[in-house]
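What follows is subunit A.
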Amino acid sequence: MEKQYLFSGFGGQGILFAGKFLAYKGLIEGNEVSWLPSYGPEMRGGTASCSVVISDKAVASPIVAKPDVLIAMNLPSLDRFENSVRSGGYIFADSSLIERKVKRDDVNVYYVPATKLASDNGIPTLANMILMGKVLSVFGEFDDQNATSALKKVVSAKHADMLDVNLGALKIGADYKD
Partner candidate 1 sequence: MVVFDRPKALIDVPTHYCPGCTHGIVHRLVAEVIDELGIEGKTIGIAPVGCSVMAYNYFKCDMIEAAHGRAPAVATGVKRADPNNIVFTYQGDGDLASIGTAETVHAAARNENITVIFINNAIYGMTGGQMAPTSLPGQVTQTSPYGRDVKACGYPVKICEMLSQLDGPEYLERVTVNSVPNIRNAKKAIKKAFTNQLEGKGFSLIEVLSSCPTNWGMTPQNALKWIDEKMIPYYPLGVYKDRSGEEK
Partner candidate 2 sequence: MSEKVLMKGNEAIAEAAIIAGCRHYFGYPITPQTEIAAYMAKKMPKIGGTFLQAESEIAAINMVYGVSSAGKRVMTSSSSPGISLKGEGISYLAGADLPAFIVNVQRGGPGLGGIQPSQSDYFQSTRGGGHGDYHMIVLAPASVQEMAELTVKGFDLADKYRMTAMILADGTLGQMMEPVSLDIKVSPEPEKPWATNGTKMQREHNIVNSLSLVPDELEQLNIERFKKYAVVEQNEAMYEEYKCDDAEIVVTAFGIAARVAMHAIDRAREEGIKVGLIRPITLWPFPKAPFEKYADKAKCFLSVELSMGQMIEDVKLATKCKKPVYLCNRVGGIIPTPDEVLDFIRKLNQGGAL
């Protein structure tokens, strides 16, 4: 069983961080994983994206051309990747920044006003993790302990105080009902 994720948004929204968290969580849970960022000038203010593959066997290719799951944090990302999602796949959209609806009807869609929830909760930089919390809960993969272990891998030691804040963001997303 292999699941391919594509995260996309503006540079600075924590796209790569969220992907890294998911990859670590997959690793902790005994899976094979890969994480591949977009790189170059687009990292600097433009669109950032990253592909994460989580598989119970060796990851054949780290390049995600047809994601099972698209997490779009801005409109250009949805415009660009909506049609690439596998039929029957999932799209999670930050509805505070994406005003339009997903056009396809053969995918499962979740709208989460992540950026608004983040600023309402005083954690404006953590819309990424709120959206991630929703992703985990939809797949029934939210697990406090593994999430905490994964966060410990991606939150640097000097920002250890951010561990709980990140966990809180995941929970806000997990609990969100549209």
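The rule we apply is simple: contacts are C-beta pairs under 8 Å (C-beta built on N, C-alpha and C of every residue); 3 or more make two chains touch, one makes a residue touch a chain; residues count from 1.
How these were chosen: all candidates are chains of the complex that A comes from, given by their letters.
Computed from a predicted structure; not experimentally measured.
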Subunit A in this complex: which of 1 or 2 touches it?
2
With touch defined as at the start, can you tell me which subunit A residues reach candidate 2 in the complex?
20, 23-24, 27, 32-37, 39-40, 59-63, 65-66, 153
